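One protein chain is absent from this view; the other protein chains keep their places.
Right, subunit A next:
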Amino acid sequence: MTAAITTFHPPLAQPGYRLFDGPLRDVADAHADQIGVVGMPSDWTHSSRLGTRFGPEALRRATTLLQSIRPQGPSIDPDTSRRTVPATDWLVDCGDAEITAQDVDATTEAIAAMTEGLTVAGAIPLALGGDHYNSYPACLGYSRGLAKRAPDARFGYIQIDGHLDFSDRLGAWGSHNHATNARRISELPNVDVSNMVWIGIAGWVDGGDLDLIEKQGGRVFSSSDVHEMGAAEVMHQALAHAMQGCDELYLTIDIDAMDAGYLPGTGSIVHSGVTPRQYYDLLDGLAEAPLGGLDIVEVSPPLDPSERTEFLAAEMLFRILRRFRTRSVTEQ
């Protein structure tokens, strides 16, 4: 299956951007402990404001530009005093999944095939949305791959988001859309709702969905919890809850948990009061977490003429991937 995935055929010159300016490789060429990037430029499963189909491209550009303005070569990450490492071996960009407009099943299988192949190889799939529905196929492939690589393994799940996305159905979109992704993930065989945690939920939620989560042992931290308990403490508790009896963590980063005043370029804005600093503190809390797979979604460049949204999201990736892109100063 993996061998059949050839989403990228290297030309003599490589046009466009790759995440962190890393190398382009096929899924079959990824190996253990690498980050394997999968683009999901699809927003046909969003119910209102579109534009996240341009998210993967924007994230690749923003990470590359941010990388380029940071010192290259022997440089030190200012927050950790660790040496930064160019993305020459710890990350491979596998290009975009084949998106079939308005065919959810075909798109789902195309994305899942790539993240499955990466997971089987022991790499960590990093999927770039796209609207938040695409988190489901990304996690679906991870789940399938984990079942092949470690049949008895289970994974915990953390969703940083302004919304629960736990509806069973949503209006004209039915069962597969950006409001149902977490519900579909909860139905996968190697995760349990009691190991699912939501962080940053703001405003109003559907009471039935909230009851269902909490009755099954899931945990929900609101944006008020982030303000009152502190981001670090929230993530500390969230990680402990998600990892009970689990081997790996799947993380989904919906950028809309951040207050729309800072980050307007996303489809479903909230006014949570969550600042960039608090969001980064949340991610820093996962510095040593046993990441098995992750995605970042809802970056919609057309909705933010200032472009700050994609750079805030790129910084989120710098944070969550810090342990991969830095080394101890004494380490070769």
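Odds and ends about this structure:
What we mean here is this: contacts are C-beta pairs under 8 Å (C-beta built on N, C-alpha and C of every residue); 3 or more make two chains touch, one makes a residue touch a chain; residues count from 1.
Keep in mind that, in the parts below, contacts and distances are computed from a predicted model.
Remark: of the listed names "D-ala-D-ala transporter subunit", "Agmatinase", "Ferrous iron transport protein B" or "Homoserine O-succinyltransferase", the one matching the undisplayed chain in UniProt is "Agmatinase". Here one chain is not drawn; of A:85, A:147 or A:170, the residue touching it is A:170.
Per the touch definition above, the residue from A:202, A:282 or A:296 contacting the chain not shown is A:202.
When the missing chain is restored to the complex, the residue among A:31, A:236 or A:271 that touches it is A:271.
The set of subunit A residues touching the chain not shown comprises 47-49, 167, 169-172, 201-211, 220, 222-224, 259-262, 264, 269, 271, 273, 302-305.
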